[in-house]
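Every protein chain except one is present and positioned as in the full complex.
Entry: subunit A
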Amino acid sequence: MRTRVLSFLNQWRGTAKEAFENVSIVAKFLCLLHVTDRYIISSTHVQGPSMLPTLNLTGDVILAEHLSHRFGKIGLGDVVLVRSPRDPNRMVTKRILGLEGDRLTFSADPLVGDCSVSVVIPKGHVWIQGDNLYASTDSRHFGPIPYSLIEGKALLRVWPPEYFGSLR
């Protein structure tokens, strides 16, 4: 009786070991996937009217890389993914139109009139703006954002396939 119980347990030990090995392989793969996604390159689904005509209203999938912002290689005209200063759980996609030290003049409300405001971007901040001035909440509303809120730079669009290619 005891030997039967022991042999039963031994069988389960072998299976448990195999299961553990397989789970650890999956865990390592997920780890690698996560590190790549977060620190090297990732795909993001973006939607909304604020970047028309560069990005479509109904949604595009773009490839974004997460290396440039760590080395300070974000420049004027780059389309970047930033964490919204108003809602830390939201990521927004906008274009950089000013770096620290630049003086920018913009129209406070393009629908209403030509009332223009001039601002100097403080140290450590950038000015983000959507390409569609009429339907975008950006630095014209919440001011220049700290550079550290930038989380990625858009590389190219992969979906829909007829718009495959770089963003210009």
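Note that in this section contacts are C-beta pairs under 8 Å (C-beta built on N, C-alpha and C of every residue); 3 or more make two chains touch, one makes a residue touch a chain; residues count from 1.
Just so it is clear, contacts and distances are computed from a predicted model.
J.: Since a chain is absent, check the UniProt entry for it and pick the matching name: "Light-mediated development protein DET1", "BBSome complex member BBS5 PH domain-containing protein", "Mitochondrial inner membrane protease subunit 1-like" or "Sodium/hydrogen exchanger".
T.: From the choices "Light-mediated development protein DET1", "BBSome complex member BBS5 PH domain-containing protein", "Mitochondrial inner membrane protease subunit 1-like" or "Sodium/hydrogen exchanger", the unshown chain carries the UniProt name "Mitochondrial inner membrane protease subunit 1-like".
J.: Quick one: say which of A:15, A:43 or A:148 touches the chain that got left out.
T.: If we include the chain that is not displayed, A:148 is the one touching it.
J.: Please identify, in ascending order, the residues of subunit A that touch the omitted chain?
T.: Residues of subunit A in contact with the hidden chain: 28, 31-32, 34-35, 83-88, 122-125, 142, 145-149.
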